[in-house]
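My structure is below; once you've seen it, I'll send some questions.
Of the protein chains in this complex, one is absent; all others appear in place.
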Amino acid sequence: MLALENITKAYGTVFANYNASLKVETGEIHAVVGENGAGKTTLMRIACGELRADAGHETFDDRDVTGWNVNAAIAAGVGMVHQHFMLVPTLTVAENMILGREPFFLNPRISSQAVRELSESTGLAVDADARVSDLSVGEAQRAEILKALYHGATTLILDEPTAVLTPREIEELWKVLRGLREKGGTVILITHKLDEVMAIADTVTVMRNGQTVGQFKTNEITSDDLALAMVGREIPPAFIPARRTKNGAPVLEVEDLVVEHAVDGVTFSVSPGEIFGIAGVEGNGQHELIEAIAGYRRVTSGSILRGGVPIERTTVRRRGALGIAHIPADRRRRGLVLDYTVAENLILGRERSFGRFALDRMKMAIEAQRLITAFDIRPHDPRLLARQLSGGNQQKVVVAREMAGIRDFHVLLAAQPTRGIDIGAIETIHAHFRLARSEGRSVVLVSSDLNELLALADRIAVMLRGKFVAILDRDDATMETLGRYMAGAA
Amino acid sequence: MLRIATPYLFTAAGGTIAERSGIVSLGLEGYMLAGACGAAFGSYYGGNAWSGIVWGAAGGALFAAIHALATIRYRADQIVSGIAINILAVGATRFAIRVAFGSSSNSPRVSGGASGLLEFLGLLSILGVAGLINRTRFGLRLRAAGEHPEAAATVGISVSHIRAMAVVASGILAGLGGAFLALDQHQFSDEMTAGRGFIALAAVIFGRWQPFRAGAACLLFAAAEALEINLQGTSAIPSQFVAMIPYVLTVVALAGIVGRSVPPAALGKTGH
Partner (left out) sequence: MKALYPVITGALIALVVGDLLILGVGQSPADVYRLLIEGTWGNPYGLAQVLYKATTLTFTGLAVALALRAGLFNIGAEAQLALGGFFAGAFGLLLPAGFPAPLAVILCIAAAATGGAIGGAIPGALNAWFGANEVITTILLNFVVLFFLNWVVTAHLHVPETVHTRALASGTVPRLSAVIPAFRGSAANAIIVLAIIAAIVTSWLVFRTRFGYELRAVGLSPDAAEAAGIIPARVRVATFTLAGALAGMGGTNFVLGYKHYYEDGFSGGAGLIGIAVALAGRTHPIGIMLAALAFATLSQGGLAIHALVPKQMADILQGVVILGIAVASRTKS
């Protein structure tokens, strides 16, 4: 039995965990659930010894193990399977497996054999001699789980394991987890997907804002109860219908677009004044699709037309001049120069409008003030570094620049625009999307939040393994139909 | 030709270990120089080549240890530290011979010998490093540390310890390379390594961080150098151009003209 009590962990002034507690019984499948940024991963990394809490206790099998390290945890049979795989790409599966408990002189034959035996007994099919870099995502995850089991894990912690799996692979994973439970093992599952929790877990602990808000048995509650606990309020699927004046030539046309290893022939067009949503489990090519339309990912074949002009071979800058704006999925890496000030970030990509040689600082200051006010970017100081802002305000900087900055747009490509940010910022951004639509501008919205899509989009496409498997009108789109298409079951 | 190649072989072997663990080794030149100086001192005060060899290895190890301390414990930038080590080594060796022997450029003549043994050991070092990296527990952890240190940490491996050992090992080996130089020439002179540490690093890169290929590159470079010496005065190719060969070849290799050159993924990234 694993228990965490009053765990607190802070990074600077931000509390990743605050007085969080968790009690997991042996032999159960226990889900830890919460929105992105709720602190689930941090808590579990403390549990398995990778991180040290600032305060709080941990007990394992009635032993006080507070502050233990990874080696002690592994020795006790607690192993973690990370969201971002901890496998060395240039080594084989077997070599990764034995890392940490190798004999002095390596014997590849013996280690391969051991891996193969374990693979068979657990039902996790993986090629022991394959290089990790050659594995598919599903295979790599199986290898990662196998690694934890090889190290003797009887308590397995999995961090968002289904994010990159196909529906069939998810079913296989459930089989493996149930098998482990049968043999007396314990499974802790970190996830933000409520349907998974209801499908596989016996017990669920809900986390919100770094704190644990409740523990429930899954056969005693409904997923609505869970959703309420996760966000602390009702989620109104409020859809404000667009004025149906979709006249005029399409502002964006994509035909048979192929992007290597990600997009396998996608065709769609967007009309003026339309919000076109793209739903799908992350990792099915949505981000690559957006990056290809934005201009910084190579297109293998196919065409992209912006207002009738082919742009699939033009530069990012040219596409911007033709009216394409872009909110990247990774705001910290792609959307902002974190070490630039807010004012400098607000002109990123548009710096040529502020001077050919010398930059017009007065003009920059005016622009910064205008956008900070319009989007209520806090703190209201253009000289702060973007790094110093909260996630929500950072995102507002990107949105302000792309939607209301000096360069006008006809089509906005928005990838996960509201991921990991607070309610207030979400509402601001949604309001601006609706405003754009009413002004005749269009938005291509990629989101893994079905509620967001159902609230905003006029049409919703479902992307699965690089293709659009459906394009539905809003009237025809429900949670269930979308879910079925996303799972490949429709 | 083996005589020319031996310093390269030792140093490239050491460089391979350190770089595969993820630590940029620009300081090989400095370790080598320190090794040469140490060997001269050791041989002078100890009276024979053996103490020279020991002190040579120690000299290289010392400067490597400084690099390891700065970059691993204190997270200093590895490139800057490497350059600083080289400058430091030049200064420290000059200072040492000035204080000990009153000269600004040479040590007195010291006894050499053991050349044959060292040449053999030089070749052996490549073999040994290859075996170490590919066939031992330490080598597997080393490779993990250089490619994906986070993964290594999650199975409880101390990446810092591995890297520190790798860097000090590179210092010992490069020190031996420098020791050979000094014992072979029977003295230490100012900046006597003359860029050989960089040629060894070039061999490592040219050999795509694999010990046997790096060793082959060392032999290739040494062959060119030997050829030039033999043809001196009679050759149509000026000596400076022959001297350029190792460097030009490596630049060409880096430009991917002879296939992509992929360094260890975590090379140069401080962080674990």
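Things to note:
Letters are used for the chains, namely A and B, taken in the order the chains are written, and counting of residues starts over at 1 for each.
Following the convention adopted for this analysis, a residue touches a chain if its C-beta (ideal position, glycine included) is under 8 Å from a C-beta of that chain, and two chains touch if they have at least 3 such contacts.
All figures in this text were calculated on a predicted structure; none of them were measured in a lab.
Set against the missing chain, the residues B:Tyr45, B:Phe120 or B:Phe241 yield one that touches it, B:Phe241.
Contact with the undisplayed chain is limited, among B:Ile66, B:Ala114, B:Val167 or B:Leu219, to B:Ile66.
Checked against the hidden chain, the listed residues A:Ser136, A:Ser223, A:Ser301 or A:Thr315 yield one contact partner: A:Thr315. Within the set A:Gly39, A:Pro328 or A:Pro417, the residue that contacts the chain not displayed is A:Pro328. Summary of contacts with the chain left out: across B:Ala36, B:Ile53, B:Ala68 or B:Leu88, the touching residue is B:Leu88.
Summarising the interface, subunit B meets the missing chain with residues 24, 26, 66, 70, 74-77, 79-81, 83-92, 94-95, 98-99, 104, 195, 198, 201-202, 205, 238, 240-241, 243-244, 247-248, 250-251, 254-256, 263, 269-271. Considering the complete assembly, subunit A touches the hidden chain via residues 294-296, 315-317, 320, 326, 328, 330, 333-340, 344, 348-349, 351-352, 354-359.
The criterion applied here is as follows: only the chains that are shown with their structure count from here on.
Between subunit A and subunit B, the centres computed from C-alpha atoms are 45 Å apart. Interface of subunit B with subunit A (complex): residues 134-137, 139-141, 143-144, 147-148, 150-157, 265.
Taken together, the subunit A residues at the contact with subunit B in this complex read 50, 69-71, 74, 80, 82, 85-91, 95-96, 98-106, 147, 151.
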